[in-house]
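Missing here is one protein chain; the remaining ones are kept as they sit in the complex.
Our next item is chain A:
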């Protein structure tokens, strides 16, 4: 066995320790390879490459230039291994022999770990963030330091829990760095007891806090307790700073545990812990003033960039130690979030989790879809979205509770009794259940990923519709059945077919509007997008209206007799508010299409052809997935051209779609008085309609060709209906 390499003492200028000698063994000998290397250098001319079976130019791209700091991550490291780092005092235990400094340094480590955790959540690898902590990498050696030990344990247990949630959800989309944990010591023996270990430490510090308060008020100490650290003036501040940090970790761990409980059973408890977390985070923020002022030395640099509340650099971290573990490609240096930003991140995460925990687990799919869409508006991060997904889809059921056929049954306005019908064992209905489950999962992913998945998903929904329709026709053809069960089956098919169509158009609608949110459309493409949106909305409205009529029938058949039958009749003939809402969308889409078309037809600068392709190619590209799924049918580039070629401001002057939108929005507001979210959107739609109506009138009046006119588009009022801004220079 080879002897261990002998190290020189680390030199004073901080150079990494050099190997004095690697001794030869019985079977090895050192030989000078310089002449060989010299000859090799002369063996190839510039530009020549040795081609091997497995080595071509493409493979050569993976080459790294040794000693290049950008590529050769190993070159910038201080220590060769974790053990070497520890041997050289990179992670001392205790951190300092001066108990005051030891406590402050411990708090710095806690703060830096929080910043690392936030950086990890935001998309960096665990190895380069949380596990850049040497104490965490060798957790057992922290045992003599109760505070550090308990904190590291709960961090490790928390990371493991979070990795588990994100892995289970499999929503990590492009963020696959998140769950990479190979080589990292995430599993600790006895981590299930981390809470009790933490509680013990918290209890001790609480007593120390009480003791120092008692001393200051000159009351007799009830117990003979060793203080936290030696400076009595700082004792209270340090105790408080530590307590809020420990308590935050405890409550956060509880949040994760509660939310994990099946069928949303722990949501209410989770909310209480979330509230506690937020309180502790506030205290943590408040502790910063004390931590910054307790030492005479002030720290350099902008305090806002620091990863600790005190502003001091934390001891015991080295991101390069894991460089071989963190990723298949050489890792680049990453920037850990500032401590302030880390706290902000956790505040947002907790608010997002609170929204999830407050959800009523509504069995109505339509409400659930609206909840998820609304939730996504706050742009929740991966950890929050994973938690939502796991709440919604568990054990192949909605909320782990409702079988998907029952959910579809309800959504398709079928009577309660049919939810247990045998027809659900039919292959097509099973597949439909899977589609609904996948839809929910997709809706929990980040917007960019979501849109791509929804686009591809359209094909699946179209196929299932065709399958169901075929099955329906095969079973029932043109014959009008007499048996009860056959009638029921027919009804199930009819309702579900209609519902599938409605859902398909809803997905298409979502696919199109996400393009605005993701800024995928340039101004020159708005016309075709609004035109396509108009076409999809027409179909969606049609199906929604039919669905509501059918749902009303079902309700009537349940025997709900209303007292005032004449009012009932009037209500029946009125268009349902949800449909009117969609009609408002339609008017705005139509208005924008025609206005954009008129601008393009009348003003040369609005129509700038590119040298390599035409509008046709752009149309094909943007709507390829919709076209492939025939959503809607009979919609194509030629029909788009036909609809828009003749648009002129002179004709627009005679018909103002925006005024229609305004009128509908006003009318339907009262129907949504109990729905603050839809009410808010209606107000936005009204604003867009009003602004655009005025803009249209201005352009009509001045004439589109007026050179002083400058037209632009902003999404200042509504996320996907543009406000037209007309300026005169």
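Definition applied: a contact is a pair of C-beta atoms (placed from the backbone, for glycine too) under 8 Å apart; a residue touches a chain by one contact, two chains touch by 3 or more; residues count from 1.
We adopt the following convention: contacts and distances are computed from a predicted model.
Student: Leaving aside the chains you can see, what is the UniProt protein name of the one that's missing? Options: "N-acetyltransferase domain-containing protein", "Mitochondrial import receptor subunit TOM40-1", "Distal membrane-arm assembly complex protein 2" or "WD repeat-containing protein 41".
Tutor: Looking only at the record, the undisplayed chain corresponds to "N-acetyltransferase domain-containing protein".
Student: Touching the left-out chain: which of A:92, A:123, A:227 or A:403?
Tutor: Missing-chain contact among the listed residues: A:123.
Student: Check the options A:61, A:97 or A:417 and report the residue that touches the missing chain.
Tutor: Reading the full complex, the residue touching the unseen chain is A:61.
Student: Can you tell me which of A:252, A:375 or A:521 touches the chain that was removed from the display?
Tutor: The one listed residue touching the chain not shown is A:521.
Student: So that we can see where the missing chain sits, which residues of chain A does it touch?
Tutor: Its contact residues with the unshown chain are 46-47, 49, 57-58, 60-61, 63-65, 68, 70-71, 122-123, 173-175, 332, 334-335, 446-449, 451-452, 518-522, 524-525, 608, 610-614, 616-618, 620-622.
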